[in-house]
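Just one protein chain is left out here, and the rest sit where they should.
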Amino acid sequence: MDSALFPEGVKRCSPKVFLLWTLPWLALLAWGGLSAFLCLWKGLNQTNMSNIFAFAIWIVFDLAVIALGAGAFFTGFLTYVIGRKELKSIINAAVIIGFICYSGAVAMLGIDIGQPIRGWFIFWHANVHSMLTEVSFCISAYLGVLAIEYIPIILENRQIEKVPHLRLFGHNLHHIMGVFAATGTFLSFFHQGSLGGMFGVMYARPFAERWDFYVWPTTFFLFVFSAIAAGPCFTILCTKLTEAISRKKLVPDNAVQFLARLSGWLLSGYLVLKIIDTAVWANTTVPNAGLGLMDFYREGPYGIWMLIAEIGIFGIVPAVMLMIPQVRQNPAGLIVACLMNCTGIVLNRFVFIIATLAIPVMPFARFWSYLPTWQEWGIAMALVGYGFLLFSVSYRYLPVFPKEQELNPAMNG
Amino acid sequence: MKATEGKYKYGMVINLDKCTGCGTCTVACAAENNLSVIRDETDKQRTISWMQLFKVTNGKPFPDTEVSYFPRPCMHCHNHTPCVSVCPPTATKMDYNNGIVSQIYTRCIGCRYCQAACPYQARYFNWWDGHFPKGTERYLSPEVSVRMRGVVEKCSFCHHRLMRAKEQAYAEDRRELEDGEYITACTEVCPAEAITFGDLNDPDSKVAKLSKHPQAFRLLERIGTEPKVYYISSKDWVRRMADNYHPNEFQPV
Amino acid sequence: MEINRRNFIQLLAGGAAGIHMTPLPWKLMDDIAIWTQNNWPWVPKPEKGRFDHEKSVCTLCPGGCGIEVRKVGDRAVKIEGRTDYPVNPGGICPLGAGGLQLLYDETIRFTSPMKRVGPRGAGQFTAISWSEALATLAERIGMLRKEGRPEALAAVDGNRRGNAEGTLIRRLLESVGSPNYFRMPSIEDTYTTANLLMQGNPGPMAYDLENADYILSVGPALIEGWGAPGRVIAAWGRWHESSNGNGPKVVQVESRASNTASKSDGWVAPRPGTEAALALGLAHVMIREKLVDLSFLSNYTHGFEDWTDEEGRNRKGFRSMVLDGYAPAEVEGITGVSADRIVAIGREFGKAKSPLALYGKGKGNLNGSLLECMAVQSLNALKGNINKPGGAVVQEGLPVASWADVSPDAVAARGLETGRLNGSGSPRLPLSESLVENLSRAVLESNGTPPVDTLLVFAANPVYTLPDGGAFGKALGKIPFIVSFSPFRDETAAMADLILPDHTNLEKLEDVVWPTGLQYPFLGLSRPVVRPLYKTRHSGDAVIALAGKIGDPVAAAFPWGGFEEALKERLRGLAESPGLTSWDESKPAWETFARGRSVSPDYDSFDDLWDQLESSGFWYRPTHAFYTWLSCFRTPSGKFEFASGRLEQAVKAAAGGDAGDGLRKMGVEAVGDQAYMPHYEQTLSGDGEEGLKLVPYELFNVSTDRLPNPPFLTKTLFDTQLRKDESFVKMNPATADRLGLEQGERIRIQSDAGEVKARVDRFEGAMPGYLYLPMGFGHTAYGIYQKGKGVNPMNLVAAGKDPLSGQSVWWSARVRVSKA
Partner (left out) sequence: MENQSNASEKRPQGGSNESGGLLNSTFLPPFSLKGWLFVLAGLVPALIVGWVVFPMVLYSSQQQPFNFSHVVHTNPDIGIEGETEQELCMYCHYFREDGTFVGIPGMDTCTMCHDDPEFPYGQTEDEKIFLEQYVAEGKEVPWLVYSDQPECVYFSHIAHVKMGGLTCGQCHGDHGRSETLPVYKENRLTGYSIDIWGRNIAGYSKNIKPAEAGMYETEDDEQYLRTIETEQGEETYHIKMSSMKMDDCAECHTIHHQEQNNACFVCHK
């Protein structure tokens, strides 16, 4: 029925099966839509956020998806700026994942602020000292870049390509993609950093505060580093998931292995810096605030397990796994390592957001706990649904994986 | 970012020996500043109370237990005011001329970054629109605008009272205010007269003298925010509550 | 001309460029920015106007603080303290500061006279006119008189003793012919009775605490609402002016680490209800160690040493009683306070120059224990600190004028001869004026026609506030016709058939008589600061109008055009007595008072006085004749009596000769001579085995009396006091462990009277074995901020009777606890 829209020479499931596949994601979107409506109409009282937990699950999700979406800018950088040709087979997927993550995050932020209709005041009355201003500027600009990067992929749809002007436009865009990739890299670098900086500059919160390097706290660099270490792994995971569901090979191993190996090294590098940073922090900032390291790890569920899990189990372990070729080349090993890597980064973002707020600074302030409401989960899950849906539609109708035909000769339809 | 020193520097000293924990400061503040009331005021994580009471106990068993209170307004941090630098749309600023940290409700977008940055929990978000049972909008004062939901607010040191005092002074052909002419609502109402308010830059003011009391201290001093709110207590265990200390570090006065 | 795609684009480009050369996009952007800032039509925009201040006196509690109401146009926007008022130099309390939420919340007020349409208690009313409302009631009272049972009209009044409105109400009943006027209990009942028994004069308790150098506070919530909070807390602040211990030492006696206990210089925690034993233990130490004023004791007291009565019998004196029965070790056994601590405090008190022992129970909204009060007052007597600066001052009441006597007609005279329904004033209960609980009992126990046909309730909410386990509410069910004069939709009003709503405090002219515990005579004039918002009417005016409708002879007893006229006639008495209506802020009244000089009045006629009262709002006499021990005591012996002659007379009258029987009727267990002296008797409510006991406690920042709690006050509460709709009960962690209860766990507390559910707050400052449940919660009436929030501990307390006075024992009740 819709086969005229499929990319040239590939096989796709029947519309019925595809519709069934989209149902759960549409359901998530509907749940999210209702939640969003309630939050916008009735206000943020629909959530369990509070004056203590000013940031909550949405910001965790935001920072997590933005970190995981870093595959887009980093792969783009490697493909277009460094010129790693083998990544051309995965760059489209990386861009779409990036677009999903960033657009989802921006939409979520629109609901997260108390006065969405005034959101543009960040630009209108910008306070240049605020890390969040930098984040807002860079994220909106980078979302624009991602959209520009996404357009040529859309224009490559078999039917759209038939319109000469559009085809030409897409072609032209492709030509200058290097410029956008470089811009994207620049913007991405800064907002990933600023997101980290947001926490590092909270100098009255000793748990988050990090020492400065020029105007940037170390978290600025750690967030960039961790994002580029985890982003490619997330791209790999998405690709592998698509391969598993479509039961096809979509990306040549060399691209995946290159990204995996690179992730391994980046993660190792990140961990070295993270461990140094943690050590320095524990020996300067923490004692200066009159505290000991363990003072941060005794409130409620936030024990020292956080640090062990973040750096050890979901840090060092996947780094080592990714660096050992035998593990990396084993399909299961690769998936496990990538999953652990991504988990570690999500945990890192979680710790910086939730634990920072949960641990009171004043000695007499009490510990409060927080559990999200269904509305908060709804918005968060809508992002998952939106991601699956957009990626599925893109996969179905757009030549996301340029090597698909080549890698699956038997299935040509 | 050290503040450029302005002419005035308004601050507060709260004597915890005098403070009875009665909460009149909180109520007077709410009445003065049109604080909203939500349907469940026992929801302490989401209710708004610019002047909040924190209860502390010495932790000793019966019958040696003691309780004390920290009434906590906004500290109006003088140094690198943590909330000001993080606010993306410039909705909060410190007025260098008098040291008061402002919050402009109509500018605020409700991102709550300032709340995250403030270690004193002095900032409050309007999770709801205020609930005004029929007729109660009549007690609202026109001197402070009523906040809409979705914005952050906090103690303003009753800034409108400064404006009020200035207008009064101008009407009397004076430009300068006398000590005590501008005080906050909590200072005025405290039945134990535990709160003193005035210009810390004026060496003759009561507040400046009290801030140099040997038993005077500030909250979380080692973080370096330089609050303009001081406390006085003769009790070591109370003073020890004001900051984080390493074992054996605290020096009794 | 052919228009191609390019031309179209050129057109658009020109248009786009053009628009940007106009203000449109920029202005639009700017306006949208403004729109996003101000487009909140549902957010109230306070009206502007001229700012004004009105001075008045707060009548939300008996403390009578001076207030200044800030107004914008006609609207009151803030209640502040007055700095030119002798009682409270500038500060007020949380309830006072939040008072506007009571004035303006239409959902908790009655906006016009109403009659009931729904079932009783449902709170469904329909508006009627004042003339209809008054006619209905007048007709009903007229019927009672016609039927010859005017005594079936009863009134429960929450007005303070001796204020004009209360006196008017009493007068109404008297002129109709009913003796059944009942005042709601308060600590002043205890004070006046104790003064009557020991000093012979039922005057107010007057503590000159500002001039004392050692304060032993037995029970009053000194900084949490006792007395005139504005006055006491201001003194507290002065005592802590410098942290170098210049102020007096304050020792609080209370079983819980309340704010007062914690903030005091010392805290003694006896078991609730054993305070008398503790006081006598201290007396033991002082007497044993000769730390007493022997010259005062021998010259101006009666019954200290053993004595011989008129009949020549040897009688035991206070000294022997205390030395025999209240040794520290023994007292330790009763109170749980260590003997060492008793000795130490006794010595401190004995060695101080002017030590003052204060008695009270919490805020003083309810009665105390008469024997405890006497025991504490005997400590002042031991130090001779009676009628001295810094002591307990012997005062007469305010010098107000009386109205002409009522001349009852035959119907009324017959009605007045019937016994009072609550038995108070009878030989059995000679020492109490009003026992509202006995009224409930009389109604509940009656068969056939209930003894009360028509009940008027003024300035009170007995259904909620009485510590009777809900008996009053049940009794209302049997009363055919109930009239509430409450301005608020409270629990009692919900049961009423007719509502004649009073003004609220800020709309009302009232005389504020002698704030509790103040050392000098004081009368404040509370003036309306806003015009009445609704169709309410001053209860004083309503009573006068009602009397007019009932017709003579009742109408003749109310010859005034309105309340103001009646009040003025009453206050004429002040004009004939020396006093002041102005205050020099640099000379605190307590300083002037201690100097003891006479005063020359600053008015020369009543009209002059009234004008001054209207502007300043107060009359007072900050001077006193001290050391007049030969004339100030009006006891049978003419001295301060440790052994009360008046009590002995009363007992004899009650028993017709058998003293033991008379005492038993008064609820006294002690026998022999000590029965007439301050002594310890166990006071506890509820039956059952020894075990857990419940102590209801008051919070300063919660209205525990007849008034609804303004929502602003909930901001000051902790969520270990009230969370959502649940009260928290404080208990010692040891007790909680014994019961296996975690923080926040839900429990069921049961007593003979009822059961409530609450959550556990483990608190080190709670006495082991006792549960502390806050008062002021658990309303079933008012608006969304009061209704259903927490539980009312008064529903658990019942039946305990204080010896001699017959009033309720509400400070300790046996309870059982189980997990809910």
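Order as written gives the chain letters A, B and C; numbering starts at 1 within each chain.
Rule of thumb we're sticking to: a residue touches a chain if its C-beta (ideal position, glycine included) is under 8 Å from a C-beta of that chain, and two chains touch if they have at least 3 such contacts.
Just so it is clear, the model here is predicted, and its values are computed rather than measured.
Of the residues listed, B:T20, B:T65, B:T106 or B:T136, which one is in contact with the missing chain?
Answer from the full complex: B:T106 touches the omitted chain.
Thinking of the whole complex, not just what is shown, which of B:K55, B:H80 or B:K93 touches the missing chain?
B:K93
May I ask which residue of B:D17, B:E32, B:E66 or B:E143 touches the chain that does not appear here?
B:E143
In the full complex, which bits of chain C touch the chain not displayed? Write them out.
The list for chain C reads 1, 6-19, 21-24, 26-28, 30-32, 34-35, 37-38, 45, 48, 50-51.
Going by the touch rule given at the top, which residues of chain B touch the chain that is not shown?
Missing-chain contacts on chain B: residues 6-7, 92-93, 95-97, 100, 102, 104-106, 143-146, 156, 159-160, 163-164, 166-172, 175.
One rule holds for everything that comes next: only the chains that are shown with their structure count from here on.
Mind checking the centre-to-centre distance between chain A and chain B? Centres are C-alpha means, answer in whole Å.
Taking the average C-alpha coordinate of chain A and of chain B, the gap between them is 40 Å.
Residues of chain C touching 2+ other chains?
Within chain C, the residues that touch at least two other chains are 37.
For chain B, what residues touch not just one other chain but two or more?
55, 107, 129, 148
What part of chain C is in contact with chain A in the complex they form?
Touching chain A: residues 33, 36-37 of chain C.
State the interface residues of chain B toward chain A in the complex, per the touch definition above.
On the chain B side, the touching residues are 1, 45-46, 54-56, 70, 77, 80, 82, 85-91, 107-113, 115-121, 123-129, 148-152, 219-220, 222-225, 240-246, 249.
State the interface residues of chain C toward chain B in the complex, per the touch definition above.
37-38, 40, 42-49, 70, 72, 75-81, 88, 90-94, 96-98, 100-101, 103-108, 223-224, 229-230, 233-234, 236-238, 240-241, 243, 257, 259-260, 262-263, 267, 269, 533, 700-701, 710-719, 722-724, 732, 734, 763-768, 783-785, 789
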